[in-house]
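The structure that follows is given in the form of structure tokens.
Removed from the display is one protein chain of the complex; every other protein chain stays in position.
Should a chain be cited, it is by its letter among A, B, C and D, assigned in written order, with residues numbered from 1 in that chain.
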Amino acid sequence: TDLEVTHWWTSGGEAAAVAELAKAFDASGDKWIDGAIAGGGGTARPIMISRITGGDPMGATQFNHGQQALELVEAGLMLDLTDVAEANNWKEVVFPPSLLDACTVDGRIYCAPVNIHSPEWLWLSNKAYADAGIPVPTNWNEFVETAPQLEAAGKIPLALGNQPWQSNLAFGAISIAVAGLDVWKQVNVEKNMDVAAGPEYAAVFQAVADARKLAAKSTVQDWNQATNLVITGEAGGQIMGDWAQGEFQVANQVAGTDYTCLPGLGLNAYLSTGGDAFYFPKNKSADVEEAQKRLAALLVSPEVQVAFNLKKGSLPIRGDVDLAAANDCMKKGLELLAQGNLVPSGDMAWSPDVQKQNEDLLVEFWKTDMAPEVAHQQWVANLKSGL
Amino acid sequence: MAEARRTNRMWRNLNAKIAAIPMVLTTLVVFVGGTAWTVLYSFTDSKLLPRERWVGFDQYERLWSNSRWLTSIENLMVYGVLSLVFTITIGFLLAVAMDQKIRYEDTFRTIMLYPFALSFIVTGLVWQWILNPEFGIQSIVRGLGWESFTFNPLNDPKLVLYGLLIAGLWQGTGFVMCLMLAGLRGIDEDIWKAARVDGIPTWKTYLQIILPMMRPVFITTLVIVAAGIIKLYDLVVAQTSGGPGTASQVPAMYVYDYMFQAQNLGQGFAASTMMLLTVLIVLIPWAYLEFGGKKHG
Amino acid sequence: MVDATAIYTRSDAVPRGTKPKRALSGRNIMIYGTLLVFSLYYLLPLWVMVMTSLKGMPEIRMGNIFAPPVEITFEPWVKAWSQACTGLNCDGLSRGFWNSVTILIPSVILSIVVASVNGYALTFWKFKGSDVFFTILIFGAFIPYQVMLYPIVILLREMGLYGSLWGLVLVHTVFGMPILTLLFRNYFSTIPEELFKAARVDGAGFWAIYAKILMPMSLPIFVVAIILQVTGIWNDFLFGVVYTKPDLYPMTVQLNNIVNSVQGVKEYNVNMAATLLTGLVPLFIYFVSGKLFVRGIAAGAVKG
Amino acid sequence: MTNSIEVKDLTLNFGSVSVLKNMNLNVAEGEFVVLLGPSGCGKSTLLNCLAGLLEITDGQIFIKGKNVTWAEPSERGIGMVFQSYALYPQMTVRGNLSFGLKNAGVARDEIERRVARAAEILQIGPLLDRKPAALSGGQRQRVAIGRALVRDVDVFLFDEPLSNLDAKLRSELRVEIKRLHAQLKNTMVYVTHDQIEALTLADRIAVMRGGIIQQLAAPQEIYNRPANLFVAGFIGSPSMNFLPGATVEGGHVFRRGDLSLSLAGYEGGTIGTRDKVILGLRPEHLVVQDHAEPGVTLPAVVELDEPMGADSLVWLQAAGAQVSVRVPVERRMAPGTQVHLKVDMSKASLFDAGSETRI
Partner (left out) sequence: MTNSIEVKDLTLNFGSVSVLKNMNLNVAEGEFVVLLGPSGCGKSTLLNCLAGLLEITDGQIFIKGKNVTWAEPSERGIGMVFQSYALYPQMTVRGNLSFGLKNAGVARDEIERRVARAAEILQIGPLLDRKPAALSGGQRQRVAIGRALVRDVDVFLFDEPLSNLDAKLRSELRVEIKRLHAQLKNTMVYVTHDQIEALTLADRIAVMRGGIIQQLAAPQEIYNRPANLFVAGFIGSPSMNFLPGATVEGGHVFRRGDLSLSLAGYEGGTIGTRDKVILGLRPEHLVVQDHAEPGVTLPAVVELDEPMGADSLVWLQAAGAQVSVRVPVERRMAPGTQVHLKVDMSKASLFDAGSETRI
């Protein structure tokens, strides 16, 4: 059966990963009709939602874990996958379990998670530091300390693209690193607004205020252009998700020698576990529904998980697979995963609305000389609007 | 008799009435209906899907306390005024230059008009590239030996609107030039002659006589350009994504982002409603002048 | 006779005949100077696009975007047209091209037919309230598309047209209607009403007058409308992507995919080639019919 | 003779403006009626109502005894000729002529027959395959008439058909239209601004003002016995001279200041003694002479002399008013000359200054 699958994976590594999914699906006699939409989730999601609400749904579609598709599920537009999940024992195999929780509404499962992405990485250019004659930092604090020397050597200390989500991501990474896991959890899991307004987070905002000076000279637009600055040694480092290593790979860089990756910015080695999941809009045809369920099962299966995540550079959603072929940085991530040093991602904790508001706020905060106190206050207000 | 007459009236010009159906439906269902629907749901807390949970003016309160929205409005006003002034001035100046019985008029006109054939996406991309400090104009000038030369509007919050403007003008002035040229050519030849006999210098004739006479053309242009400005979206997305920071945010982006990325339809609808309100405030006086005034004149 | 001789001597004196003109007068320098400077401004991006699209990536990375290619390569064009990947589909823009054509033709035809009939009805067959509808229509020109996105999804869903070609055609017709109707109305109102009356006396009905009398007379404005619609519809991204499904995605969607696909270093040459390829149809139309366009604008868009 | 056109209580409003007011008009079969009046008086509007091109507000219209108030223009059995010719520019002359017939579904050979006949009558045979743009003004007008002709109708409506032509052509086509009427014997309603046209063509002239017919009568009647001041002033070029004054002595004498003129011979109603009257004298009904004749002449001083080819128009100052007189062109008169103007009272008009109607 033909199944149209929409997603926004269009970069080199992503496309290769999708090809694995398609290959596996086609092998079972079905046909994967690729509906890639470039430009990231921001561009693609409206289209997907329109089509689902417009009554002309695709067979399956990518969303981020969490609340993005919640209402579609509540409106009864999504296929219930509980039987597939039970048949394939997802409850046991999916790790961390929070991933499946994010797919669960009222006890029913509506999505198939495919990977884990962690945004809290600091990527450093060994070449840049060599040029400046200083050792490569091992954590965020060192990075900040050595920044003036880098600058003196004509480098941009911190590369940061202009797209709003990058500012948000950098803030998230810094906040776990600076505030620490407990505080982070109190705010993002327990939603304790007093803590959010407290001095720990004031320190986070101060840290970002310091960091934004380091990124002042960074004038690129896309995240991969920022990564490219690190690759060429024009910039010291970049805070970016694990997908950045795909870029290093494409540029034939070797982890450890050409570049250094620091999960959790080298301070608090915790990774939040956002990721991608596939949803299956309800369809009239029974054939299609069968195919959808086949695909759902397939996505979580170990073979597909390995093949897909190796290409994608992300972490698998099950703990029982072996990723021997993974590279250095990926292994660091796997280790943390194995240790259970995980926190839920923002996508799961907060509604898109809150996230968007914070994104707006942080973009402004990163790119202007907004006072940290003002930003902090506004940030708390934004969080409160989502309670 | 009276009955017969009324039915007669109804069936007269039946075809014309049938032919007007698409227009009537479009205006009523799409424009009026769609707008009303949008306004209505701006009073709900609809998230991803529209729902009738009324929250009064909450969305508006939040909208007007949102600094991104305020920045967007401010940006739109600055950009709008600059864009209107420059498009119309440049369009008019070029039209005047083209009106001087020049050689190669066709060539010049094609050169000025072709950007209009390209979408804002393309326009944004190209100019983003040309204005890119690393290999665009800045690097070229530096390469020529002027090391301290800085021209990096897209990354300077203070200049980014001008960066957009350069691209916007590039795309739109040619069309405005065409409108103006058509207007100039429509002016009675005798007026020119009268001015020459009166000994009025050419520039002064343009400024004091022709310009006021082109009022209708200016109004048409104004409407077309203003409609484009209010819808400004693609160009910004392609060229700056609203950055750096929120320095080049515009209302249409806010609407789109909140409707689809933030999945907060209510907020998006409230912002759209404000945009529509602005349009109405601008348009009603115009419509009154254009259509209402005629009855008295 | 005395007078006559006097005249004769005077007539030998210059000035006589056409006043000699200097080619390099201050006025000419100013006019042509202005035009040339602006031409440079207008041409610069085209130049950059063409040049870049003919360069290899190494040459681009080295530098001057304004410099002509040292080594001309058509590789980027080939890649953009038939090899660039979007997700799994590596057939470049070629796939979108025919989709765009399929969308373009019915959309242009329908939107122009509807708008011209509107303009015709608004000019010659005014009915009660027709001015009100027209005014609303003009307001419609100002409504940001984003605002209408959602209501239209619902409308199309209710009509069962969502995702189909005809749904998209309808959307283009609706959104093209305000400006086009304005254009046609303005043009038709310059046509003498007597012509219309004569046709009515001759027994021509609503459609006969439209098709046999007005249409053949209105070439310039139809050209303007066609140009505007072809450009607008061809360049449209939002509607094409929101109201259809992938097998109908227009070329601009492919362009967006190629340009926005982040595959390591941006392949600017391919992007530029793709951009140029996408713009080819409207560009061609402008280059070919620019003169008619201006004439049509003069005839229809601008009136006192 | 039956009435070809009957207009009953016709009223037409544009919004709140009343353009035609309760108008009644009967046109006999074969009659040539000219509508004459100043710009904006509603001539075209009336014609358009007759043709069915405007929806009337109230009243009824009958053509050949049939109530056509609600009929479509093409069903009324009328042909119409417009000032701007209104030829279809993209069709040849032949196309223009046959368009209406094709619409009516007339058979092909019948169309050809009728086009050929119209072309013959109007002498446009050689032009049949040209487009209007390739025709001169006069030829275009002929084609426009032809378009009405082929429809084989009984009523022709002309809306200033000649005013876009130059003087020479105008007088030629005027004669042609007159001939056409004599030949076809259709009913014709003809709008014009031009008095000469009205006077030469009409069986009856309807002088209109402000949507009301002021006088409907034969041309000479209108010229010689205008029903009111407006008609008197409107008809005749140069205009009738007007002398305000009073009638005294039981209506036998017109007095203006020192000036007395005997009203003996005046053709009209009983005059009586009236405080305010206006005496109207046409320029050609005044004779310039050197000697005074008490009660019959008025003294005048020549102001200006305008030779116009065959005649000369002399402007004089007489009894405190400006008066024009038509004289043969040979008679040149120097400004300042003292003369006397002899009044032919049998051709004069006398109006009540209040009601402005003829006495």
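Heads up, the rule we're going with is that a contact is a pair of C-beta atoms (placed from the backbone, for glycine too) under 8 Å apart; a residue touches a chain by one contact, two chains touch by 3 or more.
Just so it is clear, the structure is predicted and the values come from calculations on it, not from any experiment.
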Missing chain: touched chains present in the view: B, C, D
Which of D:K178, D:H252, D:R274 or D:K342 contacts the chain that the document leaves out: D:K178
Selected from B:L40, B:V55 or B:I209 as touching the chain missing from the view: B:I209
Touching residue (missing chain; options D:Q220, D:Q289, D:Q317 or D:Q338): D:Q220
Absent chain, residues of chain D that touch it: 38-39, 166-168, 171, 175, 178-179, 193-196, 199-200, 219-220, 223, 235-239, 282-284, 304, 306-310, 313, 315, 326, 329
For chain C, the residues touching the chain missing from this view: 3, 7, 10-11, 13, 15-19
Residues from chain B at the interface with the omitted partner, ascending: 188, 190-191, 193-201, 204, 208-209, 212-213
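In this text, only the chains that are shown with their structure count from here on.
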For chain D, the least number of touch steps when starting out from chain A: 2
Label of the chain whose CA centroid is most distant from the centroid of chain D: A
Rounded Å distance between chain A and chain B, as computed from the means of their C-alpha atoms: 37
Touching two or more other chains - residues of chain C: 149-150, 154, 256, 259
Residues of chain A touching at least two other chains: 46, 53
